[in-house]
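Now for chain A:
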Amino acid sequence: MNTSLNYAYYPGCSSTGTSIEYDMSSRAVCAALDIKLTDVPDWNCCGSTPAHTVDHSLSSALSARNLDQVSSMGLDSCITPCPSCLANLKTASHRMEDKAFRDKVNNLLEKPANTNISTKSVLQILVEDYGIENIRKRVVKPLNGLVVGAYYGCILNRPPHLMQFDDREHPMAMDNIMEALGATVVPFPLKVECCGASFGIPRKDVVMRLSGKLLDTAEAIGAQALVTACPLCQMNLDMRQNQINHANGSHHNMPIFYFTQLLGLALGLTEKELGMNKLCVSPRTLLDAMANGENLKEKAA
Partner candidate 1 sequence: MPVLEGKELRIVGFLCNWCSYGGADTAGVGRFKQPTDLRIIKVPCSGRIDPLFVVKALMNGADGVLVSGCHPRDCHYAEGNFYARRRLEIMHKFLPILGYEPGRFEYTWVSASEGQRWQQVVTSFTEQIHKLGPAPKILGPEASDTLGLMQAAL
Partner candidate 2 sequence: MKVININSSYNSDFVKQVEEESGQKLNLCYQCGKCTAGCPYTDEYDISVSQIMRLAQAGQKEKVLQANSLWLCATCESCTARCPNEIDVARIMDVLRHMARREGHGGTGRVKTFWDSFLSSVKSNGRVFEVGLLVNYISHTGRFWTDIGLGPKVLPKGKIHFKPTEMQGKKEVAKIFMRFKEESAK
Partner candidate 3 sequence: MKFQKELKDSIRKALPELDVVIGWCGSFDPLHATPHFIRREEDIEKLEIGPLSVHNLATYLPGLRGKKVGIVVKGCDSRSVIELLQEKLIARDDITIFGFPCTGVVDQAKIKKALGYVGNVESCDMSDKSVVIVAAGKAHSLELSDVLADKCHSCRYPDAIISDIFVGDKSGEAVPAPADYEALATFENLSLPDRFGFWLKELDRCIRCYACRSACPLCVCRDHCAAESREPHWLSQENNVRDKLMFQVIHAYHLAGRCTECGECQRACPVDIPVLMLKQKMNKEIRDIFKYEAGVDPEETPPLLSFKMEEENITEKDW
């Protein structure tokens, strides 16, 4: 077992707000697996989508500052739970290999940034560095009976040449983790379809349509819950599930977990540590039934 997993940790803005349970469960899971995380000191927002729609150098400057902070910690690898933050960090360090672009970005910063930092998602290090087989060994409360679909969202592994993680069309990382935790995984056909992303506020109708389709499909294939690895996806599917039902006339009541929450549960962590109470669609019934060993499939039927 690799005992020396040690990363700089970039939580991202939503970890202090709407995706607080993702942050809590990520930290709790890493602690339980002896993965050492050190917060990037005084990190700033990566600029998310809005920044790169304004200008690439602005977007990269925001990320470059964060990468430089990592470098000042004496570490050369950084992880983050959020795919959007990850994409921006990766784009910045990739594009800054080009001298002209680097100069342009450094021009916006206090001091030239060292951006030669390897960045990965929490999901990626769990799968690639820690290993699914090792996770399997640590399971104390298997998720027997839970029928779950894995939804990855659009930018966790795209564009492929940049993200370099899992299959671009048919990722399996979370499916494999859930399987290792003892859950029954149903193949979710829309794994990489967009949920509507940050359009929740300005164009709610778009999110209602796209996320609605995801929930419809999840239900059609018999999933009791979805697992996600992205704050925005989770927010659209969970927090807005009521709005979606309202807009589309549907009746979904599907818990949307962060994969770290279910992973933590299987590792024996408490619901509180994992922020289960922060979910908008309550997983109570589902979790109780699972704890009582009820046949969830029958119940669902």
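How were these picked? Simply put, all candidates are chains of the complex that A comes from, given by their letters.
Everything below uses one rule, namely that a contact is a pair of C-beta atoms (placed from the backbone, for glycine too) under 8 Å apart; a residue touches a chain by one contact, two chains touch by 3 or more; residues count from 1.
What you see is a predicted model, and the numbers here were worked out from it, not measured in a lab.
So chain A is shown by itself and the numbered options are 1, 2 or 3; which of them touches it within this complex?
None of the others touch chain A; the one that does is 2.
Under the touch definition given earlier, write down the residues of chain A that touch candidate 2 in their complex.
13-14, 16-18, 20, 42-45, 47-58, 61-62, 65, 107-110, 154-155, 158-160, 168-169, 192-194, 196-204, 206, 209-210, 239-240, 242-243, 277-278, 280
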